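Of the protein chains in this complex, one is absent; all others appear in place.
Presenting chain A:
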Amino acid sequence: MITVNNISKSFDDKQVLFNINLEFEPGKSNMIIGASGTGKSVLLKCIVGLIKPDEGTVEFNGRSFANASKELQTEVRREMGMLFQGGALFDSLTVEQNVMFPLNVLTKQSEEEKLERVNFCLERVGLENVNRKMPSEISGGMKKRVGIARAIVTKPNYLFCDEPNSGLDPQTSIKIDNLIQDITQEYGITTVVVSHDMNSVLEMGDIVNFMHEGKILWTGPSSEIGDSDVQELNDFVFAGRLMKMVKGV
C-alpha cells in the first residue's frame, strides 16, 4: 500500500502539482491518466523520491519516505522497480547486462541464478536472442520491454511504469499490459502505471486516477469511467473513443 498525502510541487513560479492525495493498493494496477503535460511524470517522480515535493509526504506500507533517512530510503528503493518513459537503459551495457544490473548490485546470487532470472524476465516481455545487443541496436519498443524486464528482475514490491506502452504497436501493447497485470496479481505487487492510452486504461486499470492540470479530478474503477460527470474526464475519454470509432476497432 502506498499513500500519497497532500503533495504539491512547483518549478520556479509554475505550480505543477496541487495537493495530490492518493492511495495505491497492492495486487492492483493503479493507473494515473491524463493529458500530456498535466504532471503525471512529475507526480511519479515525487512518489519514488527522484523529485522532492515542496509539500506533502509519501508512505510505503506506513514507512514515511520523503523525509526518511538515507538508509530507510535505500531500503524502500530496493523494493521498487521502475520503468522510465524513455526506457533509461544504460548505453554502455548490453541488454543482458542491463537486466542483470540490479541483481549484480543488489543481490549476492550466483552467476547462473542471475542469468536464469534474466532470461526468464526477457522471455516474459517477449524478447529472445537480443541478449548481446546494445541498447542503440534495438528499437524503441524493444528498449521499453527491456526496461520492464529490468524493473521486474528483482521481484519488486512496488512497480512504477511511466507510459509502458507508448511507442508500441497495439498487439505488443496489449501483451505488455497483460504482463504488467499478471505480475501485479501474481506477486501482489503495488503497481502504479502512468498512461494516456485509453485502450490500456480499459484493459488493465483496476483503479483509475484521472489527473488534469496538476489535480486529481476523479478516482474509481475503470468500469465506471464512462459514468462520471467530470467534464474533463469525459472529454479525455471521448477523444479516445472517437479514435477507436474512426479506426473501427
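One rule holds for everything that comes next: a contact is a pair of C-beta atoms (placed from the backbone, for glycine too) under 8 Å apart; a residue touches a chain by one contact, two chains touch by 3 or more; residues count from 1.
Everything below uses one rule, namely that contacts and distances are computed from a predicted model.
Peer 1: The chain that is not shown, which UniProt protein name from "2-oxoglutarate oxidoreductase, alpha subunit", "ABC-type quaternary amine transporter", "SRPBCC family protein" or "Phospholipid/cholesterol/gamma-HCH transport system permease protein" does it carry?
Peer 2: In UniProt, the chain excluded from the picture bears the name "Phospholipid/cholesterol/gamma-HCH transport system permease protein".
Peer 1: Please pick, from A:D91, A:E111, A:E186 or A:D229, the residue that touches the omitted chain in the full complex.
Peer 2: Counting the whole complex, the residue in contact with the absent chain is A:D91.
Peer 1: I'm checking contacts with the chain that's been left out. Which of A:I7, A:V58 or A:M80 qualifies?
Peer 2: A:M80
Peer 1: Touching the absent chain in the whole complex: find that residue among A:G34, A:P102 or A:G214.
Peer 2: Candidates A:G34, A:P102 or A:G214; residue touching the omitted chain: A:P102.
Peer 1: From the listed residues A:M1, A:L50 or A:A239, report the one that touches the chain absent from this view.
Peer 2: In the complete complex, the chain left out is touched by residue A:L50.
Peer 1: If the missing chain were put back, which residues of chain A would it touch?
Peer 2: Residues in contact with the chain left out: 45, 48-50, 70, 73-78, 80, 82, 84-86, 88-91, 101-102, 104-106, 160.
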